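Contents: one structure, followed by commentary.
Of the protein chains in this complex, all but one are displayed in their positions.
In this document, chain identifiers A and B correspond to the written order of the chains, with residue numbering beginning at 1 in each.
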Amino acid sequence: MSDRMLTMAEAVREAMSIAFDERPEVFLLGEDVGIYGGAFGVSGDMYHRYGAERVLDTPIAELGIVGAAVGAALSGMRPIVEIQFSDFTAQAMDQIANQAAKIHFMLGGALHVPMVLRTPQGSGTGAAAQHSQNLEPWFASVPGLKVVVPSNPADAKGLLLAAIDDPNPVIFLEHKLLYKIPGRDPVPEGATRIPLGVSKVVREGKDLTIVATGIMVNKSYEVAEKLAAEGISITLIDPRTISPLDMQPVFESVEKTGRLLVVQEGPAQAGFINEVIAQMAGSSSFGSLIAPIKRLAGMNIPIPYAPQLEKAAVPQIEDIESAAREIVKNWR
Amino acid sequence: MGHPLSSPEHARHALLYMWRIRKFEEAVEDLFGRGMMHGTMHLSIGQEAAPTGMCMALTLQDQITSTHRGHGHCIAKGADLTRMIAELLGKKIGYCGGRGGSMHIADVETGNLGANGVVGGGIPIAAGAALASKMMKRGTVAVSFFGDGAMNEGAFHEAANLAAIWKLPMILFCENNGYGMSSSTAKAFAIDDLADRGKGYGIPGVNVDGNDVVAVYEVAQAAVDRAKAGEGPTLIIAETYRWKGHSRSDKNLYRTKEEIEEWRTKDPIPKFIARAIEAKLLTQEQCDAIQNDAIEAIKAAVNESVKAEAAEPSGLLDAVFKAVTA
Partner (left out) sequence: METGELINFHVKVGDQVKSGDVLFEVMTDKIDMEVEAPADGVIESLVVAPGAVVEIGKPVLIMLTETEVMAFDFGDDDQPVAGVEVATPAPSVEANVVAAAPIIVNTNVKAVPKARVEAANRGIDLRTVNPTGPDRTITMQDVNGAQLDPAIVKRQAANKALIAKGIEMTRAIAQASFNRQVTAHFDHASFIAAWAKVLRGRPDLAAHEHIGVALIIESKYGSALPVFRDPDQASLDDLRALVASTTDAAKNGKVPVAMLSGATTTVFDLTTYSMSSATPLLFPNQITSVTIGYDSQSSKNISLTIDLNFCDFYDGALLLDALVASL
């Protein structure tokens, strides 16, 4: 069993390998995904196992390679494109937002783009402002893109398999800090898919609902476990797919707990998690709230370099813990 | 298809498709003038030889990506005229069901991956299509049509380089009509010969008279042969001219009447008629009949489209994603 406690990098590689084995039209392209094994080691030995024709090293040309992935997807292939850092998707945004996202709709459904764009995001590595952003809202605000933010290896595997199957462009945002750590749960063998657009109730409690994305799910989980010892019982919901977003478990949970804390890594202003708040505010579950909704998000600044500054820029475990404790204590 | 002067049938095809493009564009201008068409339009009158010549070197399975000035590419590749007009009129039977309009017509059956509203947007996509062809050993080529303006986009550079290093079966087909909207090539390029750009990617760069459908076909066929032989892409620069403005808002402030008049004398259609008659492939009467066929085809397309059911907003939300099938 212990050998199934994979890291996210291993889980993503396993999912890609399964897809490679299942479908000849699946291939991987990106900068240094070949012999190098990927900047974060995600593709690993795939180059040796599948060959240079299916694990395609590209020049440093994000717009070109995403465009090539779009064209290949339109022509019967199922490309997985890796962009080395999510920050560099800015270089490729025309192909992502104007082409991939719109083609199916704009062309009246004549064509579709079964493509997955995997890219690492997030802070905590000391790589500073151009290598550390959380860009969830960029993608979640574009109709036509599905956006997946896995928080653990088991989900990453199942969601990536579903993303590769999906006939639409999927942006798959992997947090760098999760690549090297094993998840809490073993990663199942085989090719089990986790459908996109289904939120996961990670744990259930009666006092507070936390909705968090990506790495913030892990941080919130730790907080929930710790506060359980103090008698504070927390429901933790991981949307997993932020577009399309499944709010139903959030509504149901808030109707029970009456308290909602939302946590994201990216800057607060116009952040993705604000969508959760907006949908809650406009729902009939609003009347169940016994406390104001609390939001924890990154500061509205570029990610700074120095470790103490970088930590200050995004929510940490202590922030989540004190926010959770305060909500439950103050609002009874 | 084959060489425009290889048989009466080929000559007829070349002439018919140039006339179809010309008459289609004239009909669009007319419909626009009557207020029946919404939005904007980019007409390719004067440029008919380039797409016709290029597409005569292609099979139905070969793919193209097109531009905002894309009606000609679409027609030359064999699209249905009624569905095209219907799209411009926002009808349900239009190619995009009214969701795309003039700049987004695609036709899967003829290998048309779509026109593109973003300058240069289709070039990397064509590279990807060529990549897919190569990976799937389909033996098809992908042609990206673009204008001179797109050659200064990063997308052109990145796609040309990818196609070159991977030896993709791709053709980079530039319709150099002299202007990117109002910016002349003289203002936008520091080189005189745009085909020189090919050297930078290690691929052939070829110039051709874009108003000579025969010449275009000949360089296109050579490029197709090279691509299908696995030798990689070719950059073709077809020099041509648009008689009309960039779009409906153009007042032609950046070019002279004399220049436009001079290019009108280089009309690709009479030029080809003369050659076809000279080669005894077509008679003048046959040429007139072909022109008439084109006019009738466009008329029929307009008549049917006008009567067609308008596109409706219901179902728009469901159209964003293709449904996932288990």
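Going forward, a residue touches a chain if its C-beta (ideal position, glycine included) is under 8 Å from a C-beta of that chain, and two chains touch if they have at least 3 such contacts.
Only a predicted model underlies this, so the values are computations on that prediction, with no experimental measurement involved.
In the full complex, the chain left out of view touches A.
For the options A:37, A:214, A:258 or A:271, the residue in contact with the chain missing from this view is A:258.
What chain A contributes to its contact with the hidden chain is residues 258, 286-292, 330-332.
Quick note on the criterion: only the chains that are shown with their structure count from here on.
Look at where the CA atoms of chain A average out and do the same for chain B: the two points lie 40 Å apart. Those residues of chain A lying in contact with chain B across their complex are 25, 27, 53, 58-59, 61, 63-77, 79, 94-95, 98-99, 103-112, 143-144, 146, 165-168, 196, 244. Interface residues of chain B facing chain A in the complex, by the touch rule stated above, are 63, 65, 87, 94-100, 104-108, 113-114, 116-118, 121, 123-133, 135-136, 142, 154-155, 157-159, 161-162, 165, 319-325.
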